[in-house]
Each structure stands twice: as C-alpha cells, then as structure tokens.
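Only one protein chain is missing from this complex, and each of the others stays in its spot.
Labels run A, B and C following the written order; every chain starts at residue 1.
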Amino acid sequence: MSVLGDILSTVLDRGVRSIPRIAARNSTTPELVRALLSGSGEISGMAIAQQIFDRYAEMDRPARLGFFRMLAIELDLDPAHVRETLDAYEATPGRETYRAYAKAAEPPRQELIRRLNQLPGGTARLVAMRRDLLGFTREHPDCAALDLDFRHLFGSWFNRGFLVLRPINWDTSAALLDKIIAYEAVHAIQNWDDLRRRLKPRDRRCFAFFHPSMPGEPLIFVEVALTRGVPGSIQALLAEDRADIAPEAADTAVFYSISNCQEGLAGISLGNSLIKQVASDLAVELPNLKTFVTLSPIPGLAAWMAETGLAKPVRGETLRQIAAHYLLDAKSAGGRPRDAVQRFHLGNGASVFRVHGDADTSEKGLAQSGGAMVNYLYDLDRITQNHEGFATAGTIAASAEVRNLASAGRSLASEKEDDEEPTL
Amino acid sequence: MSVLGDILSTVLDRGVRSIPRIAARNSTTPELVRALLSGSGEISGMAIAQQIFDRYAEMDRPARLGFFRMLAIELDLDPAHVRETLDAYEATPGRETYRAYAKAAEPPRQELIRRLNQLPGGTARLVAMRRDLLGFTREHPDCAALDLDFRHLFGSWFNRGFLVLRPINWDTSAALLDKIIAYEAVHAIQNWDDLRRRLKPRDRRCFAFFHPSMPGEPLIFVEVALTRGVPGSIQALLAEDRADIAPEAADTAVFYSISNCQEGLAGISLGNSLIKQVASDLAVELPNLKTFVTLSPIPGLAAWMAETGLAKPVRGETLRQIAAHYLLDAKSAGGRPRDAVQRFHLGNGASVFRVHGDADTSEKGLAQSGGAMVNYLYDLDRITQNHEGFATAGTIAASAEVRNLASAGRSLASEKEDDEEPTL
Amino acid sequence: MSVLGDILSTVLDRGVRSIPRIAARNSTTPELVRALLSGSGEISGMAIAQQIFDRYAEMDRPARLGFFRMLAIELDLDPAHVRETLDAYEATPGRETYRAYAKAAEPPRQELIRRLNQLPGGTARLVAMRRDLLGFTREHPDCAALDLDFRHLFGSWFNRGFLVLRPINWDTSAALLDKIIAYEAVHAIQNWDDLRRRLKPRDRRCFAFFHPSMPGEPLIFVEVALTRGVPGSIQALLAEDRADIAPEAADTAVFYSISNCQEGLAGISLGNSLIKQVASDLAVELPNLKTFVTLSPIPGLAAWMAETGLAKPVRGETLRQIAAHYLLDAKSAGGRPRDAVQRFHLGNGASVFRVHGDADTSEKGLAQSGGAMVNYLYDLDRITQNHEGFATAGTIAASAEVRNLASAGRSLASEKEDDEEPTL
Partner (left out) sequence: MSVLGDILSTVLDRGVRSIPRIAARNSTTPELVRALLSGSGEISGMAIAQQIFDRYAEMDRPARLGFFRMLAIELDLDPAHVRETLDAYEATPGRETYRAYAKAAEPPRQELIRRLNQLPGGTARLVAMRRDLLGFTREHPDCAALDLDFRHLFGSWFNRGFLVLRPINWDTSAALLDKIIAYEAVHAIQNWDDLRRRLKPRDRRCFAFFHPSMPGEPLIFVEVALTRGVPGSIQALLAEDRADIAPEAADTAVFYSISNCQEGLAGISLGNSLIKQVASDLAVELPNLKTFVTLSPIPGLAAWMAETGLAKPVRGETLRQIAAHYLLDAKSAGGRPRDAVQRFHLGNGASVFRVHGDADTSEKGLAQSGGAMVNYLYDLDRITQNHEGFATAGTIAASAEVRNLASAGRSLASEKEDDEEPTL
C-alpha cells in the first residue's frame, strides 16, 4: 500500500510540475473544479483531484459550506438543456441522442465526484466529505440535491456485490480494533479488557463489511453471542465473570449490537445484508444453531410512555405488556412503527419475538425504556415473506407471546384512559 | 472465495425456497426483472438476480437479443415523467423534487443493472453480458442506449481509484497465466516456453489492472522489456537466444504489447492509466531508466499505401519516410489521425519518437505495414502538455527525426502523384 | 524474501569488510572452516559461511571431493578425547562432565554444518552439497561418515513436525510448477498440457511437503486421482479424453505417482507421512471416499522373471499370477521383499490389494513388468497393525484375491521348474 502511495506521490509531483495551463497554485478552487471536469487526461486529473482534496482539507467550516454551495449551484442541472436533449432523443431515439441526453440529465457534480474518485484513496476522502456535507443539509436545503448525488454514487459503489465480509477477532490488528472501540454505538466498549471479552471467547463473534478501496475502515459491524436459549438481559450477556460455552453447544446466535461506522455513508443500506449474511454464515459453520435473534434496545419507549401518560414507574410484567403494545401499535405520523430500531429489523424481514423487562439495567437502558429490551427473530425461511408483508402492507410479524402481551398492554392503556376521563 | 461461494449458495437456496409470491420457476423473465426492480429486500433480490443470470446463461443468441430489447424498450425512459419532475424541481428546488427528478431522469435499466450487481460475482457476469450486447448494437440500434447505460455504470465501477495494479511474472498462478496467453492481442504467445521468455527473465516485466470484485480476471495488461537503447525490431526483442541484461543496466523501458482482456469493457478507458502508472512505478524501482517508449505496430499503413497508390514494395529508408508521412498526415474522415494505435498513444500524451523499417518481419507485420513499426515516447514531464495539445488542437507531438522523415515522405508522395498525373 | 536478501548482503558486505584477522580472500578454505568453528560471533560467522558456500560453488568435482575429504578427516572424531571425557562423565556424572563428553562425542563436522546453516538460504545449499557428496560415497568410503552426519542433522531439521503440507494445483505459481514437471519421477509430465490434465480437473489433486526455510522447493509430492472404483490402468487414468467426475461422486482416491524432489535428502523419510496425511486430509474433505490405494509399478518384475527363467512373454491372468507370486514371495538377500516400491508401501502399513496386467502399456511399463501394476491399499484403520507386522515379523499383508493369485503363480513357477528339471 505504501509503495503504491510513494509511486503515486511521485506521479503527482511530476504531474503538478508539468501543468502550465492550470497553474495550480494560482488557480482558484472553482477553476480547479472546472479543469478537472473539462480535462480527460487521467494523470493531470489525478493531480487536480489531489489539489482539490488538499485544499478542502485546509478549509474551515464556512469555507467548506462555500465549496459545497459552489458545487450545488454552479454544477447544477441545466433544465433547458435537459429538455432540449430529451426532445431530440424522443424524436430520434439512437446512440448519439441518448448519449447527449444522458450527459445533460445528470448534473456535472456527479461526474466531478467520479473524477475525484480516480485518486487512490479518493473514496475515503469523498465519504468524509459527505459526512461534513450532512452537517449542513438541514440548515442549507440548497445542498440537499448535492447530497443526493453523493448518495446516488455511493449506493452504486458500495453495492453489496462489492463489499467484503470479514471476521473481527483477537487476531485482528490493533489498528482496526481501535476503530471498533471508537465506532461501537450501542453498548460502549470501555477499554481493551472489555473488547477482549467481546472478541476473544470462543462463544463470541464479530463481523464487519469492508470496501476494497478502504481496506482499513470497517463500514458496519455486528457483535454476536452464541448462547443456549434466547437471552433476556444484556448485562448477563456481557458479564465479566460469565462462563463461556463451546460454540458447538450453542443453539442460538444473538446479534446484540450493530454499529454503522461511516457517517458519510448515511442512507446507504448495509445492515440488512450484514445480519443475513452473518446468520447464513454461522448456520453453515455451526449446524446446531437453530435460532437467530437480536437483543435490541427500545429507545423511544420511555418518551412514548410519558407522552401517553403511562410514565409511572412500571416494572416486570406490566412493563413487558406496555412495551409489546408500543412495538405493535405505536405509529409515527407516516403510519409506520414509531421505533427506528424496530423499523430497521422489520424492514429486514425479522419478527418481534420476545419482550423482556429488567433487560438493560444501565442508566441509559433505564432512562430510555425502563430497562425493557426486545428480541427480533431472523428466521431465514421467513424473512422474505416478513419483509414483503411489512413493505407492502405494513404488517408487523410477531410471536403469539408478544401479541398476547400487546393485547394486555392495550387493555392497560385503555384502562388508563378510562381512569383519566373523569378528570376531563 | 469458495467458502463464500458455498455460503452464498446456501443463502440463495434458502432464499429461493422461500419466495412464494415470486414463484420463480413459473415467472417469466420480464416478471423477474420487474420483481427485482420493485423489491427492496436484498436477500430476495439476490435470489432473483441469480435466477435472471441463470436464465440468461441458458438463452441462445436470439433469446438474448430478445432479452436486451425487452430491457431497452420496457425499461426505457418515460419522457413525460422526466419533464414533469424536471418542471417540479425547477419550480421548487429541494430534496424531494430532486429525488423525484433523479429517479425519473435515469431509465430503470440502470437500477436493474445495479441490482443484478448485488450478487457476488455479478460484476463479471454483467461484463460478459455487455460483451454479448455489443455483438448486437450495430445491427440493432435500438440496443444502443442500453449499451450506453452499461458503459456509464462500468465507467463508474471501473474507475481508476478502484483498480489494483499487480505484477504478472513467473510467480503468478498458472490459472492466471492461461488468461494472459489467451488475451495477448498484439504478438501472440505461442506456448508456455514463449510465455516464460516474456515473464521470467530479469529484464522483462508485465503488469495488469484488476478489479477487486473480479480478482481472477485481468482487465488489461502491458508487457515491458528493459533494454539498453531504443529497440527497432520486435523479432530481436523477443528472440529466443538473446542475452538478458541486469535490470539496473537498462536505460530504456519498452512497452511492446498492451492487451485489453475484457470485450465487455470496450470504451472504458484503462490503458492510459496503465502505461503511465507502470512507467512511474519502474522509474522509482530502477532510477537508471531514462526513456519510456513503445514498440508499436502501424496496422493501417499498408492499406493506406494501397489506397494512395504507394503500394509498390518499399523497404528501408523509403518505407520509413512513407510511414512517418502516414503517421503525421493521414487523417480519418473526422480529421483525426487515421491510425487507431497512434490515436491511443497520442491521446495518452505520448509523442511519435522513431520509425523503423524491417522492424516486424512476421507475416502479419509485413502484410499490415511492410514491416514498419514505430516508437511512441512517454516523457513523464511532457505527457500532460502533449495530451492537452492533441485533445484541444489535434497537435501531433513528434521528434525532429520523425518530422524530417515525414517531410521526405511527403515529397515522395507528391512525386508519385506527379508521376501519375500524365495517366489522367 | 528479496528484501531480506538485500539486507543480508548489506550485512555480509560490511561483515566481510571488517574481518581483518580472517583476511578472507587470502585464507585457504580449511582456514575458513576452522575460523567458522572457532568463532562464536554470528555476524562474522555468516560472512565466513557465505565465503565457504561461494568457494564451494566454484569448485569443480575433484575440488569438491577434496573439500569433503578434508571435512571427513580433519573434522573427524578424536577417539582418545571421547574416551577421556566418557570416563570423566562415568566417574562423576554432572553438567560439566556431560557437556565435555557431548562435545567430544560428536565430530566437529556436525557443528560446522550447523554453523553453515546459520546463513539464510543455507539449508538449501547444504542439501545441494549432500547431493554432490552422495555422488562420491560409493567410490570413496572415507566420505561415508560425513554423509551420515549430514543425514543425522537433516533428519532432525526435516522432522515431520517442521514440514508443511500444501496443495499444488492450477493456482500454484508457474515457477513451482516448473519444478513439479522437472521432479516427476514415475510417469513423466510431457508438457504444460499434460500438467494441466493432472492438476486442473476437479477430480485430480496434488500435494507436496515443504520446509519453511526452503519455501520455493517441494521436498516430495504425490499425485492423486479421485475415481469411482479402483483403477487398473495408468493409461486410462491419464487419458487425454477421459470425462472428469464430481469429487463428491468419487469413492476412491488413487495415489498414482509419488516423487522425491531433493536427492540431497536421500534416506530422510518423508513419503510415508505424506501419503497418510493426504489420505486423512481427503477423508475429511470428501467423506464419500472409502478406499485409498496406489496404482504402482512393479519395477523389478521383468528382471526377476528373466532370472528365474519365466521370461516368456506372458500376459493377462498368467502375468497377474506371476506378479502376485513375485510380490509375496521374491526376497532379497536380506530376506526382505525384493521390490523397493513394495517395501516402501508395506513399511508404511499398506497391504497388497490388487494386481493388474495390461496396466501400464508404455514402453517402460512393458519393459520393466510386462505391463503389470499393483494397487497397495492404505486402510487407515489397519496401517499401524500392518506396519508393525511387517516391521517385526516381515508379514506381508495381502488381500485374499492376491493371495490366491500368488498361489496360482507359485504353481506355475514350480511347473516351470519341473519342466526345466529334465534339462539338468
């Protein structure tokens, strides 16, 4: 890798030295952007791309916003030209008319991003660039279309077919493990001893997706515990003094944490492939595994209980009933399940399998859900059906047990409402 | 690789088993195509993609044409919808209007190709599919736009930043060397002994570009000889009994053969990066190398001589003069140099350096150019300038020696014309 | 590897420059040998070792003999010193007396060989050196003890625990495959097409043992065919136009060729581990494999038939009977089976399983055995027993079929003798 880097900097040094017309050092960034778009020589293109990335790296936040706006506005679509070429293609469909249309229909920003990507290491820099861009899109809607262009190209480049699944374990390099510690988003990894407990025991697994052009950067990873039976407590699962079991003795694989690593890839679907791939992989390696579940937080439960006036300190069975009711019945404005974690797993084809109280007794767990957690079940034989049912009809697949709990929960909630009515 | 394959087929088997609504075996191919486009679940998507590829593999040539036409027509643009969404975006630029436009502006074929690419191994299958498609586009212009869609996506996926340069040598696997033998397009490799002569000696090199998702398939490769001085004969360069030299003693690197391996990647620029990357790479490894040249055929010379009435058997100095004249002056209808090999190297920023007679005395060499060959010079400090000059003004960079030869060649040609005039 | 080489030559250059007392260039080889034995510094040791190897490389055959004799004589045991230290150890067993004895009991040649082995790459050079030495031992018995010293050390260094088993297939480098072609000793590999037929089909395997310090050099390799049923013809097994089968459909693994690669390792047992390891390996990979056999030549059969007056052209059943008789009954002067191939397999624990006529119809096969071949059976559950029986009592394990054939063969032979008696 570093040899390639050396060679490249040699090329680029030469390249930059020999660009009289661009006069890189005296050019403005917009001039460099236009030069990159107009040129077709790859070597000078690489030199310009390097210049643009280097300048970007030195920009402060306002300058970066200016850069994005320049791309958003100057490299936007030309609607008149789109219409003109579209008319011509419609009139005379053919190679040349289609080529002209296709070129016009896409804003030049997309070609710019592709040309920046020529530079070895460019992909990672573009992902970091979009991370910055996402920090602006809410307040600066004129950058939204640019973001969609990034997303469109990333969707094509980070296609499942290009991703590589790799195990993360105690034979993984410290440099990569540093990143796992940094990126864990669900149950924070305190230190190397904590990490060792999650990666080294024979009944623990971790897998990540990588892209070949960013080999040192995990994109998303999932942590797995192999257990006997479906666990109902994250603290028990991660206990320091627990006894490990032989992998062959496990009947259940528990996906207890899944973390996206690259903010710049927001909106690019990676997680659903990951869980399914890992489940299939483990099913082959360990034929005794029969059940594939998550042990997931219910992040919005407490807030919803407060909103609906159920915020009395509830525990045990009652909490389980209310949590099940929330999961099966609470909807967002758009009519979809209110809980984002749940939407993710239902969208993958999972079903709501079990609900537990006293399952996450950490401060965070108690605050967000009164300690309740949920298992989503990945039944490899039913995920397609579940997915289709959820995608087309909004059907939430759930076990009988959970449906019964939810039914009880509904009664509690309506009693509550009944109780409250007199106060009107 | 094969473990992944095993796992995958497991996934797919399960996937296929569990798709009641698609009823894969009873669905028509267009139904599968629509199902792939409408679904968003990746696992079922993979199962459908597999089905489509498998069916395609079994189609005969007319069926394949039918398949491509179906894609070309049914998954074409909807111009009315493009206009509508474009109007809306123009009226109210914003995230949602742009998203709608971007979706409409691109024919659904492109999304189909991206979804087929989800399948591990899909990229190679798509490249093979386009190879077939290219066999139809001349006679069936209604497939041209579909081909441009493939080309557009391949341009993005086979971006320089995603390619990996690897040496090919005697430590390379036999499986890969089989492909080098098969793909060599310029000076055919007769057998393994011939291959050994090109790869094993210390003064020979070979490099190829690979794409991470097609690791066993070279995309393009270049064969290099390290020499003292610029060679003027391909037979001498490849002689069985030549004495090799220490790489450190060489002052010249000769790119004597460059071969594209994937017909399905026609039109995707790979060669210019390759030569420049290899030249830069060798310049770092062997600082004594001062000159980077090709030893290239002049494939159209004999035909052009026949056309212009110069087809008397010429040899030696006269042939060199005529060849130089051809290279500097013969133009195609579009005004560009007539010689395709020359166009490639000039487009890369090379210059016409030397012209040789008796340089390729093989049957093919004598037939196509009377045995003449040419060195194109890659001067790393001038390639950007040369490229720009050629791209913008059509300027052909050439050495004084070649310009002088061409001048003499022009005189010969006009004498010839003078000689011929009386016959009018 | 080459980086290591570079570094090393740097070290060695410096080392050699800085050895004033040794004055390497002016020293005789015996002086260098003594310097290597007396010094304890590894760096100067490496420099001297390099010198000795370099000088050896330039010696002609008589000079090499001189070198070996010098080692044999000057670095031989000092019997008086052995006795003295042995007496001391016997009188006062202890650390120091044992150390003194152990040093005296071993000729200094062994320490010299160990010190030559310090040099990276030294092992391969020592193996080559012993190959030369073996060319002298018959005529120069004074070198025999030196050869036993080499053999003793090689036995320790090429211990089974240090060897690495690797598959050889079409993904193997051309450089290594060149060696497979060169070293194949049983059924010569004609060319790369022949090699491809033995390595590439899915029902063919090849495995070799390597030593970590000679990573590019196979030590011994075995070629395997996966078949349905036990084959009785090598020509059928290697036919160009045969149809391959799925490995999972095979019930038999046939070890049809086993070749030692390093003459310098003669007498170091490698083959028995190899066959058993490969058999066990394949049994795990392909559980359908039930039978592990060789298809082996009977190299001494024709000569023995000539000796015993049975040299009439026999074919078919008669040949099989005589071959079985030969295998079960013909003994060398020492009372062991006359056939060396058979001794090897019986010593490994194999049994004589089947005998075939018309099995090797090549010129060589007809000449050495009238075309007869034999299957030796490796029954993993019985090899220990067979081995012990053969090693302790000379018992030849054989199938009932072969015993019956041999019995018929004995009758033929005695009839023959009866027939011949009148001529007395």
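Going forward, contacts are C-beta pairs under 8 Å (C-beta built on N, C-alpha and C of every residue); 3 or more make two chains touch, one makes a residue touch a chain.
Since this is a predicted model, take the numbers as computed values, not measurements.
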Revision key, fill the gap. Note: the excluded chain touches shown chains A, C
Check your understanding: Just one of C:83, C:228, C:242 or C:403 touches the chain that is missing; which is it?
Key -> C:83
Exercise for review: Could you tell which one of C:29, C:308, C:385 or C:399 touches the chain left off the display?
Suggested key: C:385
Check your understanding: Given the contact definition stated above, which residue among C:29, C:169, C:213 or C:291 touches the chain not shown here?
Key -> C:213
Point to revise | Sole contact to the chain not displayed, among C:37, C:134 or C:148 | key: C:148
Study note, to complete from the structure: Had the left-out chain been drawn, it would touch chain A at residues 170-175, 177-178, 191-192, 195-196, 199-200
Point to revise | Hidden partner chain, residues of chain C it touches | key: 4, 6-8, 10-11, 14-15, 17-21, 39-44, 46-47, 77, 79, 82-83, 86, 89-90, 93-95, 98-99, 101-102, 105-106, 114, 117-123, 137, 141-142, 144-145, 147-149, 152-153, 155-157, 159-162, 164-165, 212-213, 269, 272-273, 276-277, 280-281, 283-284, 348-349, 380-385, 387-388, 391
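Everything that follows uses one rule, which is that only the chains that are shown with their structure count from here on.
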**Study point:** Furthest chain, CA centroid comparison against chain B
**Key:** C
Revision key, fill the gap. In whole angstrom, the CA-centroid distance of chain A from chain C equals 58
Review point. So what's the Cα centroid distance for chain B and chain C, whole Å?
Key: 50
Study note, to complete from the structure: Rounded to the nearest Å, the gap between Cα centres of chain A and chain B is 36
Check your understanding: Residues of chain C that touch two or more other chains: which are they?
Key -> none
